[in-house]
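Before any comments, here is the structure.
Apart from one protein chain that is not included, each protein chain of the complex appears where it belongs.
Naming follows writing order (A, B and C), and every chain is counted from residue 1.
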């Protein structure tokens, strides 16, 4: 997140906060930095503060571990902070938007409801799980055009999705690890909220069945997903592809700094997308979709790739912040 | 194949044949041996012969590249040799068994038809593609018990499935390669023949729809497959599991040396099977099946692992030879 | 260690002990078993005991983490137990043998000194660090024949050497990790003790200079080491090779069950040894040495491979136990 914020045209890091373990240390000493760009100079020496609602900032970007994100984020929101969170704790809360700016900006309507609940100007906005986000963007295009009845997805997810230290190298080498904890449930539920509607102060879920099988593969970054869909109305493979190619979003005109154009890159080579070759396209913010083919069991099948730590995590949160900023909900 | 035949209780390698390039050389010089056991001493010095039907042997085990397997195997069969082939060329021929001893030994009836065609005592028997074989064994159990209507399978296949040198290391590292050439079609058609019937001198295909999405992952051996099925009759997840647990085969009583008992190993841990941990179980001849769970789109989902170069190739051919031998069709 | 002890002709596991965290649980529940063979049936249900000197056994095999091995092993030895340890804590103690049965069985003389110190029948015997053991076996052959003046070694060590979970997969993938903590010092000091003499109740170190540079590579098992040596007397590359080929040990006649014959396997192919192809030779207990070539800086250079968790850890400890047993020092 820090790496992505370096040189951001709108935002600047005013404070860093972490667990009491790290508080008081310089960020350069507290962090386990594993990226191939160095820690930005301005950040390296910044002293990490305690994670209490006394930070000086216009909004909070939260990448807290789920074990503590829940109460901490609530505490900040109650104290009046806008909280833009990448953590899972509040994603399914009944008045918290599970926001993808290109898909459901109107879900920000729920902020008003939250403010009443918190009795403050604060609120929480979340982004989906890293495996959900790549899936739901193409699904949104298809759903809008033809209606989705059923979605079957099998993931091949990157190691970085498990955080650091995450997966032991002895488990990863020469291996595939099935059934990532909690991930299948997220894939089967989060898209229903994202593709649903904010109506009468509640989220009405989209109606479709989703089945997910998840796997961790020996790839550093980039979640690949093999997806089959059943539509509610008849369409050809080309129609489905066109629904993605022609996808437009209400936020296109906002020119958000981190919004990729287009949000989906459509590959014509059946041997693409590949994690190593395609994860960094559009600076890791686009979803790369392979060719659409007929599926003998459902209607159509295709593959999806998205960069799990950029589009699927830090970049998603920053893009959410940019939308909030352009809507004058923060800043 | 040579490695698996070392110490075989019934068979002995009497001759080795290969392309004209290798003919005349000692096997130890001609072969690119990449296994972690050394070349058997008796084989190392054996002179490779030309691949012509003048070999002295009771039957031929063929692991020829598909580019030449077709005419060469026909030539041998016409000359009166039983040919037990791991190559793909004749798998879908209308009178050639696509044999898995535990599933369809009665398909050997087609040999009589071939013998008429070839005008000799020779014939060809094939085993399925390495990704088919792991899939079709559990499918057979379920199909027999409940009838299968549809099968959706996504594979994560090992590098060794591509032969040697096969996949370039620069393509494999930190990557997944989608859409293995020809593999999806094999997965969608071979099971229909295997699960079908030999009747009136022809193979009647099983009726079910299969959809496959294939991927090469950075694993040395062991194909993992994520499979969802729709049944023709109602059943619980436990019923489905029991159909596999209770699966019996007409060949069980033959005590073939390479036949695993049981042919399916059922795992209860949802994080299994894993290629590295499970591929060598039952000497690589069993199929390891993970827990059966409800699928929100089809009926049930589960994972399958099989060792692609043993159960999926060399071991399959040797097991076929053992069945033929016990039926006195060779030897 | 448990895997290697299964079916051992002399030893049987009578008790298992671990930290208080695990004590009271069945081993199958307490252990994180990551091997490709299942937990032996007899062991799975065995209740883990507390690590106190009340265990019923003839001797203790210790694979304790270094953080607690020191005092715990001393406690057991003081209480009269023979302790055969794979931990690093007591390796350099002035009366504790750093034992490799093929090299320095006479170091067991130090046991008598220990018994006086502990005032009991107990004692501690250790085996070297996993990177030392592969190096020192060929060095011993050369040192005995020609005298070693200097040794330069660069290691490429396997992930399993770091234990479990050990190295994070995100650090290991597409990478090499230099300077394994503490490992270079062990490589530069342990061989001096091993190749030295037990004399006048003290270990006299061998005189040679050793320089080590260590690296963790993306290999599961098998430490590869590139070694250059300077001799005290003149010799040809063939002489050096012959010193290894003709190496004999006082323990050869003891026929210890885990002792490999020969202890060094000499490869003639300059592209060997390779970790994946050679680590399991002689059940992982031999050291595989590549061709000896002239070195333009020192005298000769060659490569060494040994299985770090077998020859370099569990197998080493068991072989030590076998030697002690055959000398009637335990059992």
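What we mean here is this: a residue touches a chain if its C-beta (ideal position, glycine included) is under 8 Å from a C-beta of that chain, and two chains touch if they have at least 3 such contacts.
Given the structure is predicted, the values throughout are model-derived calculations rather than measurements.
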Touch criterion as defined above, residue of A:149, A:239 or A:280 at the omitted chain: A:280
Absent-chain contact - pick from C:67, C:175 or C:236: C:175
Chain not shown: contacting residue from C:31, C:55 or C:150: C:150
For chain C, residues in touch with the removed chain: 150-152, 154, 156, 173-179, 188, 209-211, 213, 215, 217-220, 224, 226, 228, 230, 270-277, 290, 295-298, 301, 303
Where the unshown chain meets chain B, residue by residue: 34, 159-160, 164-174, 218-220
Hidden partner chain, residues of chain A it touches: 34-36, 173-174, 276-280
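By definition in this document, only the chains that are shown with their structure count from here on.
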Maximum centroid distance from chain A, chain identifier (CA atoms): C
Euclidean distance of C-alpha centroids - chain A vs chain C, Å: 48
Chain A residues counted as touching two or more neighbouring chains: 173-174, 218-220
